[in-house]
Each structure stands twice: as structure tokens, then as C-alpha cells.
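One structure, as C-alpha cells, below. Some questions next.
Removed from the display is one protein chain of the complex; every other protein chain stays in position.
Chain nomenclature is as follows: A, B and C, assigned in order of appearance, with residue numbering initiated at 1 for each chain independently.
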Amino acid sequence: MPNEPDRRVALAAYAVTKRFPGVVANDNVDFEVLGGEVHALLGENGSGKTTLCKMLTGMYQPTAGRIEVDGKSVVMHSPADAHHNGIFMVHQHFSLVERLTVAENVMLGWSLDGSRIRFKRRKAEQEVARLAEQYEMPVDAGKMIGDLSIGERQRVEILKALCRGARVLILDEPTTVLTPQEAERLFASVRGLAKAGNSVIFISHKLHEVLAVSDRVSVLRRGVMTGTVELGDHAAAVDRKELARMMVGREIELGRRQRAARAQEAATAGLEIKELVVHNDLGTLAVDRINLNVAAGEVLGVAGVAGNGQREFAEAIAGVRPRSGGEVFVGGTPVRSGRPLAALAAGMAFVPEDRMGIGLASGIDVAENLVLKSFRTGAFSRGPLIRRGRVVDNANTLLSGYELRGGPSSLVGQLSGGNAQKVLLAREMASQPKVLVIAAPTRGLDVGVTETVRKLIAEAADSGTAVVMISEDLDEVLDLADRVAVMSGGRITGIVDAEGADVEEIGLLMMGQEQAA
Amino acid sequence: MSKHWKRAGGSSRAAGLTATAAMLVALVVAVFGLSASAGASTTGRAASAPLKVAFLYENATNDLGWDTAMYEGQQGVVAKFGSKISVTDKVVPDGPEDVTAVKSLVAAGYKLIFLTAFNQQLYVNPAKFPGVHIVQAEYVGILDKKMPSNTSTYFTVDADGFYLAGMAAASVTKTGQVGIICGEPISDNLAESNGFALGAQAVNPAIKVRFTCTNNWDSVSIAQNAARGLINAGAGAIAFLTTGAGPGQVAAEKGIPWIGYQTQQKAVGAKSYLAGVLWNLKPLFLKDTQQALSGTWMSHTDYVSMTEGTTSFDESGALWKEVPAKVKAEIAAKQKLFESGKATPFSGPLYAQSGKLISKTGYALDSTQVTDMNFLVKGVIGTIPKG
Amino acid sequence: MSAILPAIPIRLEKRTERTPSWVQAATPVGAFLFAFVIVTVILLAGGHNPLQSYNAMLQASVTSTSAISQTLVSATPLLLTGLAAAVAFRMGIWNIGGEGQLYIGAICASGVALAIGAHGIGLALPAMILAAMVGGALWAAIPGLLRAYLNANEILTSLMLNYTAGLLLDWLINDSNSYWRDTSGASAYLVAHGKTIPGAANWPAIGGGNFSVPFGFLVGLVLAALLFVLVRHTWLGYQLRVTADNPGVGRYAGMASKRNFVIVMLLSGAIAAIAGASQVGDFTHILDPTGLQSPQYGYTGIVVAALGRYNPLAVVISALLLGAITNAGINVQSATFPQSLTGVIEGIILFCVLGSEIFSRYRVRVGAEKATVAA
Partner (left out) sequence: MNRGLVIQLIATGIFYGTPMAIAALGELLAERSGVLNLGVEGMMLMGAVVAFWVSRDVSGPNGLVLIIAVLAGAAAAAAVSLIHAFMTITLRANQVVSGLALTIFAGATGLSSYVGDLANLGGNPGRHIMNAINVFGLKDVPILGPIIFNQPALVYISWVIAFAIYWYVNKTRQGLHLRAVGENPEAADAMGVSVTRYRYAHVLIGGALAGVGGSFYTLVISSEWTDGITSGAGWIALALVILAFWRPAGVIAGAYLFGVVSALGANLSARGVQLPPEVFSALPYVLTIAVLAIVSSGWGRGRFGAPAALGVPYARDGG
């Protein structure tokens, strides 16, 4: 049971506004965090919750309004100012230096014993080990960050803040990289911190987490604070639909996809994977003998915590990464390993998780990105030359289904995350693929685009494409998929039907516990 | 979606680039144009047209070596003829830009041009500038086997000067060894090195003469490296044929007597400066300028050394006092013979390093044998790099 | 957002939309004006009359046909090494090896000229260019392959190869009885030099009287046009642009980014080598180590490419500009106007244009961000 907060306002923002060129990220927001309280900040991606927290930590300066610490108005120009006020933020992608040890990362920008110059490595490691013990965040202080797992890295991030005497700790979507059990242990630590008098701001867009850990929850939608709800002892009684409405504004039919009654048809073979083995860039085993079949028109969800081989699995199927072993068949025909063009020819489409990293060339304009896979067909060339007119026409026809800000000649690098995903999907769907492999389809997209993307995936499946959807967002997988395969440690630990699946069981599968055969 | 994006997108980027190009060119012409009209022309001719004389150097004229010696010649000409002539000089790194420089000088009306470096002759073909007198240090004859009529040249071989230097060095060395840095293994350097060796052997027949080539003309650090090499190998006194006073500096630091070359260099390492083989090119340059002024200039080839007074032996070194009186007298006597042309360093018997007899007693090498010398004399430790 | 000078309320704001074309045109012009002002100040400080110096520089490089021909002599190698650097830098590949590739091109071209030059220009000229391109491409292949397959930084490997090529050049002429060295005749012992290529192999210059365009410059113009079309309008150029922008996307789309990287490096090396062939064919007609190494055409070519923002057509203009400045520098040079001033002027122009680059990516905002703090 969360304890009784001591009513002192540790950190607050009054009438705070933040304007970026062309968008108002926060509009006249009031937000108070009491001492010793776990205060959740709930909101969809793009609702402005991260921007608000960046202002609370001095990364950004508010365009209007003021920030108060312990009742006094403060102006913070940099994270260092925030640190002086005891405010620390743990980001989603960690800011750790790969080639330094845990102790060195913790000591960065801070002095252990107040000495301005000397940095004694051994003493620092002992101190960090002691603090790790004290906050039950076990981690080896002498190891290089490069050699740590994702969970350990997150603990180092939190430890960095605590060691520096954080009184207000802001956690930005911490559980996305954790298994349910690791998330549970995190909630326990967070409650422990609160009991010790610190305040914790818990940013999330997952309802069940918020209810499980926080004393109060404030909800942000499109940069406006729609309300603060007391949870405390009657958490269970809170109306979830009400909170969702506050978060999303209108009754989004997030309901589950109506399964076309297709299960009975002869399951024409879409994608077949036999004994797939793949290694990652460092040469270690990433995918360990996976066997899967995805029928045409079926959506197979692949759930699991990030970093369990999903990325290598997707890239190997799409031919971007060579397979160390096993076979892949599309509509019965085998696909050669490590040959993106062969996969393309076989009717494979691939929307990667890292949109700007692999999917789109940011320095090239939209029109030319849209022909990335089709320029070899000759439809757009006169001998070796590019027929610019044809390329732009193609862009216009493909993008007709989406309202895309900026024309075909605007650089992809200048598009928002949502628009980029639209361009990517438009291109991949253009070739009416037999198989669509799509990773993290809606990460970082605002609600409107998320809806469009989900509709597209559903349409693809209904039109007979075999869809493999890899996502860390369990709710999204359960909503869209027919069956859910859970990956852990590079293996498929179990396959369950999405209809009425038990989250607890999936959690265990994610943890690597093999499904009873 | 309307089609209007169709053409606009692609072309806007191209428009930007052509705009850039047009703007750039317009600016350059405008800015320069402005200054052209404003600047008064500076190349108007004065009343009685003075003869325009130019000197073209490959290195800065203060390198305390070859170019400084040439510059002293230039200053002699300016001092002598004053307002009757107008003199300029240019420093241009060797390469096609030598031609640019000469063309611009000819266009500006220069009638007498002194080319001071061998490499310039790889590019500037005097035959292409008929109306201009061109004076060169040594005629290399690459572009034109036969020397054009508008060219004259002087050929400096200081074997005699270095003979005297060899005598002095041999008399003061404490290690029974002397050394010489030869720079490029070209014929006159070999002749000067052999002169140095023969002079040293005249004073001390058992003397060891170390010879090293750096294949580099003007790099200070390479020449100094070679000087250190010689001293480490035991040379008790050193001389050098590379340009610049770098090796003298090293010798002074290690207290080893050294011989300066081409121009007065003792300031660099005065305390152990022994003597110097100095150039005085004024007589040559004055003759050419006088002839050009009086219109009686003809092509000529001078073969200059002590006899013509263009090479002198400087005895103003701090260590000169350590040369035994007997040797000083012999040096003075030898110098008079060289200056009067009655003697040459290469009088027989003369043996090559391999021991082969080059010329019998009583016979001396003739000038062509000296200008094409490609061997080292007996007793010299060192090898001429291949080629 | 980061403030340039905290004191003065000027802020840089990242442009979120495409750079307007007037800005693209105005920035280099602004940069030149700014450089022009600084150079004038330096000339005044050095005791020179700026107008007189500019006038003399102008007369030396632009106003008369013979001056323009001389400018072309300096501009030709700069155009070729400029294009070589532009095509590589445009693709995000830092080929600093233009200087060494130029030497290798000169060695190959002079070798071929000595061998078959006597058979007439029709055969000699194409053979010289081809030989140079092959040599330059192979020399550039070393940093290319090391970077593509061993991930070795191409900046430093190509830099080290410049010196190695220079030493090879010295060795061929000064230290060995190599095929290139002239060991016949008396002059062989006066100064170490290479054999002169047969007269028939000398490259023709186009144009009569005292206006002549070196053949190498025409080759440069043709190359500039070809490269512009290649990069902008061909699918090979498209693939090169994609792999340069993001090798990951290249692999995803089935493009061999490693192979494309090496192709661009070979192309860049080949073009730089043509500059070497042109030096031998057009100007020196002999393989001369000092003549090739002292002007540092390879490094100045990078300056030319940067001034032209790596766009082949703009590189033609910046090559002409730097050629004019180099040429003018020689003419204006006298005891009072030392040759080193040209290097200073070139450096200032480059710094100003380089600095102006930022204004096309960022918008300048005057006045501090309005962070009003309520009482």
C-alpha cells in the first residue's frame, strides 16, 4: 500500500507553456509532486509529458510559466542546475559511456568526496558497490558498460541519480525494456524510495503500471493537463475507462481486431521458417533454432522484451542479415540467405524497427525514398538516367492514402516520426507483398497515426498477406494478432492464441520459461 | 493530392544551385571590376626608360645559402647602376609556375632576367623569349641541347676553395678524420668533395675523409641529420655543400670546427667556425647588366672560380688561430697559385677510390673532366648513390 | 538551440523546413564579401594599398587573354583534384589522398608517354589518361578497401599514402636508374631529372594567339558535366547517395554499400590521377618530383571542392577563382608583397565559406528566448 505523502510540495510547475517552431508541446500546465509521493504522469506518446519533464530538469526552458522547488521559484538552464535542486531524470535510452566502467559513469560530473581534482578509481568502485547494495540495485561496479545487459544498464542509470542524492527522481517509461517480473521489482524499489522520503515521477502510457505503483496520477493530452486523480488506497475502484478518456480524449475504439472468419479456409502457406539460426553483429548467438508458420492473411504477433533476438530474427527473414542456419520459405519458394533482393523478389516486405536507421535515407527526398526497392524495375529509368517525372508521379499515387505534410521533394530527415512511418508503410505495401514483417509499428507515434497504422496492418492481413508483427507493446500485440509467439533468449518459448490470452502466462514465457509442450 | 507538386519539387533544388553559380560569378566580376577602374595603372614608363632587370629565386632570399649569395649579387647590381635600372625579384616554388612568373615579367617589359636555380631550366625554355637576355647558373641543356642565343651562363666549381678548406680542416681535427656533406651527387659537388679530400690529404696523408650524400638540397633537418651522422662517425671537422647553415649549427653545438659555404654563415655557430668558401657573383652580374645597358650583350659561358675572383677563402673564423703557422703559409701559397690559375687541385698523380690511376704525375684534369666528374678520389670513405 | 555568444542574444535554430534557395545562393556570396573585408584589413595592416594590390591581381588573372590563359594553367590541376575531392566528399568519403594519386597519375602517364609517345598524339593522349586513371584508382583502392572491409579511417590512410607516393616519386628520379630517369648526356650529372616525353605526346592546347585553353582543362569540364549527371540523374548516383547518406539503408535495399564505397574511391583516385597526367602532358612534359610536389595541388583541390560545396558545376567556378588567386599571387609578388600572402588569403576565403555553411542548416534568431519568469 503506498504510504501517506507528507503534503510538502517537493517540485511543481505552474501555468508552464513550451512552444517549438510550429507546435505547442505544453499549454499552461499545472503539475505538483509532493515529498515522499509516487506521482504518475500518464499520457499517450506525443502528449508532451517528456517535454514537461525536460523542463523540470533544465534541458529546456519554459516559454511561459514558472517552476518551483520546495516552494521557491527557480530558473534552471541545464541539467546541472536541476541536479543542484535534487532533480534527476532517467531517460528511456540511457546516456551511458560504453567504454567507461559503471563506477566511472556514476561518478561522471560529480565528486565522491568533494575533491575537485583527484579521481581514485578503486575507492569509487567500492563506494558505488556499497550504494548499489543500499538501494538493492545489484550491479558490478568494475565492469565496462559495453558488457552489461539492458536491465543492468537501467539500474546503473537509476543508481547514478540516487548516488547524487536525488530527492525527486523522474523515470521515463522505465518498464519498456523490462520483463513483467523485473518491472515488479522496479515498482518495489520505487515504493521503497518514496517511503524513504524521496519523490518519484513515473512517466508511462500503460494503465496497469500506473495503477500498480503510484499514489496520484496526472493525465496529459496534446500538451494540456486533463486532470489529477487520487489513487492511494482505492486504486482498484478507479474507473479505467474514465482515465483512458482523459488520456485519449475521445472513445478510441481500441478494441480488438475483428478476426475475419478465415481460420477455417485451407491455410495457404504464407511464411514458413525451419530451424532458423542467426548471430548478431558481435558474433554471439541471437536466434536459436526457431520454427514458425504464418498462414496467408494471419497476423502473428511476436512479443518479448527488447534485446532477445527479435531484431536479428526480423532482419534474417527479410534477408538484410545473413542466416547462420535454417530455411525460410515464402509461399513455398525458398529464399536465399542474406539477399535482400531475393527476399523482395519472393514477395517479402519489411518495415524495420529503426525507421531512420535502416528504413529511410534521411538526406534523400521522399519521392526517391519511395522507389528505394522498385527503382531497378526500369519503370522509372531511361537507360541509366532517372526519370524524375515518373518518380514524383509514383510518390503522389502512393501517398494519396495518407495526409502527409510536405511534398515528395521534402527531405525525409525533416519529417516527423509519424510521417516517416507513413512513407515507409506506403512503400512496403506498394508491392502487394505475400509476407509483411513489421517491427515496433507504432513506437513514438501519436494517437492519430497509430490508428492509421493499425488499420493498414489489418487491411494487409485481410487482403491475404501473412503478417509477422514484432512489438514490445503487449497490449498492441494482443489487440491485433491472431496468435502470439513469445521470444526470450533467442528462442520461441511459447505460442498462444491472442483471444483471451493470460498476461501472467505471457510474462513467464517472456522470462524464458518454456511452454509446457 | 493535387499534382502541382509534380514539377515544383525537383526543380527548386536545381534553381538554388544555378542561382548560387550566377551570383558567385557576378560578384567576382563586380568586385574586381570596381577595383580595376579605381586603381591607377602602375606600369607607366618613366622618362628615359631604365633597363628592367629581374631575379627569379626558388627559395626565400634569406636562406643563408645559395639564394642569399645570389641576392648579394643582385644588391651589387642595384648599388652600381642605381636609377639607370629598375630591379625586382620573385620567389616561386619550382614547377609550371616558373613559366607564369617569367611570362608576367616579360609582359611587364623586363629585358634581363637572372634564373638562379637548375630546376627552373626544366620549365623555362629561353628560346621562347627571344627579345630577353636570360642569365643562368650552369646550363643544364634539357629543353634545348644547344644553348639559345639569348642565354648566357656561368659555371661555378669551387674545388680550389674546398682544397684550401680541406688543408685547414685536416690541420685542426683532433680525431684524424674530417667529413663533408655532399647534398645532391652532381658533378660539381663531387669535384668540390674531392678537392676537400685532396687538400686534407696534402696536410695529413693518413687522414680519413668521410663523404655522405643526402639527395636533398634545401631541407635543414635532413642536412643537420647528416652532420650528426658524420660527427657520430668520428669526423673532427666538417664541411657541407647543402644550402643553408644548418650543419654549421650542429657542429658549433658539438664544438667541432666547420667550413661555411656560399655566404658568410659564421653567426650561426661562431665559436667553432673555422673558415669559409664564399661566393662573390657581383662581377658576373655587373658584366651582364653593363652589356645589356650598352646594348652590347652577347651570349657567353663563364667558367668561374678563384681565378675569376668569384670565389674567395674566408679566414675570419674564431678557430682559424688554431691552424699551425706552417699550414697557414702553405694555404696562402696555394691560394696565390689558384688565383693566378697556375695550379689546379686535380694535378697528378690522382687515384680514384678504387685505386685506379686517373692521371699520372705532371698531368692535371682538364675542365671537361672536372665538369663531368663522377668518381671519388682514393682515401674517401663513402659511396656515391647509384644513378 | 545553442547560443553563439551568450552575451549577444543571437541564437541558432535548426531549420525544420527545406533551405530556401535564396539562402543557398546568398550564403557563399555573403561569405566572399566577409572574406573580402578581412583580406582588405590584412593588406592595410601589412602596409599594402589594397586597391593597388587588387588591381595588380586582377590584371594578372582576368583582364587580358594571356592573363586568362595563365589562370587556366593554375586552374587546370585544381579543377581535376577539386572534382576528385568533390565526388568523394559528396558521398561522405574523406579522400585526402588526391595529392598522392596525382603523383601516381603523373608517373603512369609519363611512363606510357615515354614508351609509345612517338606514335603520335592520337594514341599517346588517351593512353596517358587511361594509364593515369588505372594507376590513380589502384592507389586509391588501398584506403578504399581498408575502410570498406577493415573499417580503417580513410582520412589517415590516404594521408599517409600521399607521403609514400611522394617518396616513390623522389626515388624514381633522384635515387635510382629507373626507366623514367634521364641518364644520358652531360646534363644527367648536373641535375637529376627525368626523360622528356617525345614531342608528339605533348597535349595540344586549344585556341590561338596568346589565349589558349590547356587540354586538361577541357577534360575537367567534360568530367564536371559527367559527374553532375552521374550524381544527380543516374541510378548509380542514386545508389551512391543512399549508401553515403546511410549504409544501413543501402544494405536494407540490397545495395552493396561496401562495394559502392570502393567504387567512389576508385573514381575519385582516377580523376585526381588525370590531374597528374595533365601536368606531364600539358605543362611539364617531364616527370619532375619538385615540380609536382611543391604546389600541393591535391590539398588545394579539397579547398576547391569545399568552396564549390561538392557540386561538380560549382567546383569549376571555385577552381577558376583559386587558379586566378594563385596566378595573381605570383604576379603581384615582390619584396613588399610576399608569396605567403596568397596562402593567407586562400585560408581566409575558405574559413569564411566553411563558416557560412551553418546558415543553410540553421536559422539565426536575434533576441533571447522569451523565458519570462512570473514574479
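General remarks:
Going forward, contacts are C-beta pairs under 8 Å (C-beta built on N, C-alpha and C of every residue); 3 or more make two chains touch, one makes a residue touch a chain.
Since this is a predicted model, take the numbers as computed values, not measurements.
In the entire assembly, the chain absent from the figure touches the shown chains A, B, C. Taking the complete complex into account, B:226 is the one of B:56, B:207 or B:226 that touches the chain left out.
Only one of B:74, B:136, B:214 or B:311 touches the absent chain when the whole complex is considered: B:214.
Where chain B meets the omitted chain, the residues involved are 59-64, 68, 93, 179, 210, 212-216, 218-222, 224-226, 228-230, 232-233, 235, 244-246, 249-250, 253, 267-268, 381-385. Within chain C, the residues in touch with the undisplayed chain are 1-2, 4, 14, 46, 89, 94, 96, 142, 146, 150-153, 155-157, 159-161, 163-164, 167-168, 170-171, 175-176, 296, 299-300, 302-303, 306, 338-344, 346-348, 350-351, 354-355, 357-358, 361. Those residues of chain A that touch the chain absent from the view are 59, 78-80, 83, 91, 94-100, 104-105, 107-111, 115-121, 146, 160.
By our rule, only the chains that are shown with their structure count from here on.
For the pair chain B and chain C, the distance between C-alpha centroids works out to 33 Å. One inter-chain figure worth recording: chain A and chain C are separated by 46 Å, centre to centre, where each centre is the mean of the chain's CA atoms.
For chain A, residues that reach two or more other chains under the stated contact definition are 388, 409-410. In chain C, the residues touching two or more other chains are 18. Only residues 14-15, 21-22, 61-66, 73, 75, 318-320, 339-341, 344, 350, 352, 354, 356-364, 368, 372-373, 375-376, 381, 384-386, 388, 406, 409-411, 414 of chain A touch chain C when the two sit together in their complex.
Interface residues of chain C, counted against chain B in their complex, comprise 18-19, 21-22, 24-26, 28-29, 32-33, 36, 50-52, 54-60, 62-63, 66, 70, 73-74, 170, 174-177, 181-183, 185-187, 189-193, 196, 279, 283-284, 286, 288, 290-292, 294-295, 309, 311, 313-314, 317, 321, 326-327, 330-331, 333-335, 338-339. The residues of chain C lying in touch with chain A in their complex are 13, 16-18, 229, 233-236, 238, 241-242, 244-246, 248-249, 251-254, 369-374.
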